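One protein chain omitted, others in place.
In this document, chain identifiers A, B and C correspond to the written order of the chains, with residue numbering beginning at 1 in each.
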Amino acid sequence: MIIVMSHNASAREVEAVLKRLENTGFKVHLSEGVERTIIGAIGDRTRLGDMGLEAMSGVEKVVPVLQPYKLASRAFHPGDTVVTAGNIAIGGGQIQVMAGPCAVESREQLLEAAHQVREAGATILRGGAFKPRTSPYSFQGLEEKGLELLAEAREATGLKIVTEVMDARTLPLVAAYADILQIGARNMQNFFLLREVATVDKPVLLKRGPSATIEEWLMAAEYIMAGGNHRVILCERGIRTFENYTRNTLDVTAVPVVKYLSHLPVIVDPSHGIGKWRFVPAMARAAVAAGADGLLIEVHPDPAHALCDGPQSLTPENFAALMEDVRRVAALMDRGVGRREVCGARGENRNVGG
Amino acid sequence: MIIVMSHNASAREVEAVLKRLENTGFKVHLSEGVERTIIGAIGDRTRLGDMGLEAMSGVEKVVPVLQPYKLASRAFHPGDTVVTAGNIAIGGGQIQVMAGPCAVESREQLLEAAHQVREAGATILRGGAFKPRTSPYSFQGLEEKGLELLAEAREATGLKIVTEVMDARTLPLVAAYADILQIGARNMQNFFLLREVATVDKPVLLKRGPSATIEEWLMAAEYIMAGGNHRVILCERGIRTFENYTRNTLDVTAVPVVKYLSHLPVIVDPSHGIGKWRFVPAMARAAVAAGADGLLIEVHPDPAHALCDGPQSLTPENFAALMEDVRRVAALMDRGVGRREVCGARGENRNVGG
Amino acid sequence: MIIVMSHNASAREVEAVLKRLENTGFKVHLSEGVERTIIGAIGDRTRLGDMGLEAMSGVEKVVPVLQPYKLASRAFHPGDTVVTAGNIAIGGGQIQVMAGPCAVESREQLLEAAHQVREAGATILRGGAFKPRTSPYSFQGLEEKGLELLAEAREATGLKIVTEVMDARTLPLVAAYADILQIGARNMQNFFLLREVATVDKPVLLKRGPSATIEEWLMAAEYIMAGGNHRVILCERGIRTFENYTRNTLDVTAVPVVKYLSHLPVIVDPSHGIGKWRFVPAMARAAVAAGADGLLIEVHPDPAHALCDGPQSLTPENFAALMEDVRRVAALMDRGVGRREVCGARGENRNVGG
Partner (left out) sequence: MIIVMSHNASAREVEAVLKRLENTGFKVHLSEGVERTIIGAIGDRTRLGDMGLEAMSGVEKVVPVLQPYKLASRAFHPGDTVVTAGNIAIGGGQIQVMAGPCAVESREQLLEAAHQVREAGATILRGGAFKPRTSPYSFQGLEEKGLELLAEAREATGLKIVTEVMDARTLPLVAAYADILQIGARNMQNFFLLREVATVDKPVLLKRGPSATIEEWLMAAEYIMAGGNHRVILCERGIRTFENYTRNTLDVTAVPVVKYLSHLPVIVDPSHGIGKWRFVPAMARAAVAAGADGLLIEVHPDPAHALCDGPQSLTPENFAALMEDVRRVAALMDRGVGRREVCGARGENRNVGG
């Protein structure tokens, strides 16, 4: 890292910083400019967090040189990581589509949705049993009953199941049913929960927080990987901006950026990113064209009667049309959609936009 | 609420919306303009969340008329709520200062800090035993050992204890030691945790999320109150903005606004809001001048060696000077600082900026 | 519009609002709920701005029902508008690519760039003669000399010219050379300048402000159209968010949204939106897949020696590869790239994400 001393820092203040760095095991290097003295320090980036150098007198700012994450970085693992859920490979060049209702509402609703999305080509069924709602008066999910229905839908369709885990205490229950554990956007920095899912032998779909930077998102992935679970799938789902016509602003650029900075697979959730079904197909195309490894799409047999997120849910017919579009864009990216594997190499190159 | 139909909505679409509203128990009212048909609906605001009207065809937008929160609103409870922690009253006109280190690091550090902040006039000791850190490689807190040290400091000084609870599973442990349970900014929408603290008989200090609106913040308070715990203290701690010289942007205006919209006490944490100790005293003065019921200030015996947040921690000397300033501003607001009660009435009036 | 009265509004206060509305020519309609009285007002939306109803006592909030823009709305003009610059049609189904250096630096640099982008399939040459720079010490552009070089490049290549006008006083000069006048992002709400370009018989490329909402952007277009110039091309170029790895966050979703709300053509500038050349091709593909009518791309013969925006400029080789990608995605959208026209109908349908 680099420490910039303030223009009136005394020799003693500089000395104190040097000594502190050396005592912490950093190799230091002094460079005295006309207006500023600068100290370069080489050592274990992970120790930086606890040093509080900026609190030392005479220090103007501390500039980290390396990214704070290691295990999640492409430098650490140059090839693309492929995360598997049973026979479904995410990040292996083939595009996987996860689809289904926002919440599990009933046996009929879920099974109908499951058959419909499978028909259209989805390989993974989404559906919330535990729902984070901004109002305590809103439907909070069917909880365990919802998990049972998801398992039944898996039996009936062969689809894998991705569902959200909201809390460490209910993790064992959710993990007993899910094929992929979803960490919701609001929990991206729930470090307790991140540490817990790190101990479970299941892939984790980590949603980006509504106002998290890419670095903070990768640091959340680092928590899970540092805890021992390297099967992390990143999911861009829109960030909060001033634009209020859409629910969030889908950061499609995050796809090629994350593929460049990290080796983890990246999927996109245009339904939450936009909040209006009408614009979901266009952005599904855009996400795949930008190099996404998959999509997470809300589909409901009857959006107008959905207990949550109806406005952003596609009808089965619109979803089928979306899948047609996605197949055409995927082909253009030399990628397929669904189960079959393809050579990831070119896909990867495309991902960095070359 | 008001439903605005799109300019080309058909009579049948309007009919469908009216029927849906009536079936849900709303009293409806139709008003047909030249360019738009508008439906007014009167009924239980708390049912709005689950209706998904925006998903019905022909609906352009749904405009809620009432705030989504009830128990937290001043309309529901016109007088100021006073939350007590033992003999300390927060929101009763008297200004209470909570101070101490970011994290409990050691017996010596904590006891020294406790005596110093008590000396200067603080009535409540802050200190983290469980620390949410953005890096898995940073100091994560002393956990139970830290709680024991907080209890020892309470014994030694008579200060009350506020400390963060990060997870439902460790809640019983934290609640066994704390006088006030802190919900951190990143957990403001951890609804599982909110529901849990709602069941505990302890005051809850609810920090505003880094990019939460005031309405979302009050909805989080509503979660706790709806669950049965009305002893909520709101804490403004800075929101994320484009300004990067400061750690966050302290939204001081939120103080008079929340005092106007809600009856709950509001305190301000300038240390996290700014991230640089140098500017904390000026903003502590500003917060009290704007009508805050208290302050949360980071103080460390030796900031340069703090294991976290050193750069924003005041030395005991600077904290004592800050308390002098705060007393002078409080006096001007007809308020005192610390234990003794004063007539809240004028304080309240001042709070709404009159 | 709808006026929501506060829950304790008096009959006299309601009366006053009704009278004010009627005197301003609105047809009013009263609806008294249990907790709130609501007034619906039907009339000329454009008079709303000056009424200041929210300042009347007893008024809680005013909710506009209609968008504040008229001429720019699709309701006003259902078909897609096609803006022509000579024989180049923008918005007519065919995708047009505008490319060239950030700034005109020299005769050699500009002519080389012009030939290279024409070679690759661009139809319009971009290049700044007047440069808005955040530092007064940075290169401010060649001004009139730069305009002369642009004209020479047009002669030499047959490309049309788009260049920025920064100020009403230099408008006649710029208009004498440019085929398309560019309003920069920082000037999107420079209303003086908007009123001036409204009087010129040239197409205007209106960049979205870095933190403008879509509605504010369309209101800026409304200024130009209300002044008599309906040849407006909208350009999404990234909005400011917390993400700092990229220069801005490219709001690709704005493309289908604006195509839905407005009849004006929309193009995308991924170079400024991202700020790093490496990710520009992926986002150019995404923009076209989302339905953009064109692209604005920075290309420099030698980015490492560019006097501005080198980091986001493509080399001619990378630009040629990007154009290949763009042609493939355009074909998939049933659109072509460059001069020849195609049936706009399907293109339009695709644009709204169907």
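We take it that contacts are C-beta pairs under 8 Å (C-beta built on N, C-alpha and C of every residue); 3 or more make two chains touch, one makes a residue touch a chain.
A quick note: this is a predicted structure, and the numbers were derived from the prediction, not measured.
Shown as candidates are B:17, B:66 or B:290; the residue that touches the absent chain is B:290.
Touching the omitted chain from chain A are residues 2, 4, 7, 29, 31, 33-36, 38, 40, 42, 63, 65-66, 75, 240, 242, 244. Although one chain is not displayed, chain C still touches it through residues 46-47, 49-50, 52, 54-57, 68, 132-139, 166-170, 186-187, 189-193, 195, 210-211, 216, 219, 222-223, 226-227, 240, 277, 303-311, 313. Although one chain is hidden here, its contacts on chain B can still be listed: residues 211-215, 239, 241-246, 249-257, 260-261, 273-274, 278-283, 285-291, 321, 328-329, 332, 350-354.
Just so it is clear, only the chains that are shown with their structure count from here on.
Of all chains shown, the one whose average CA position lies nearest the global CA mean is A. Chain A and chain C touch with mostly matching residues; of the residue numbers seen at this interface, over half occur in both copies.
If you average the Cα atoms of chain B and of chain C, the two centres end up 39 Å apart.
Each chain gets one centre point, the mean of its Cα atoms, and the points for chain A and chain B are 28 Å apart. One simple way to say how far apart two chains are is to compare their mean CA positions; for chain A and chain C this gives 31 Å. Residue positions 211 of chain A are each in touch with at least two other chains.
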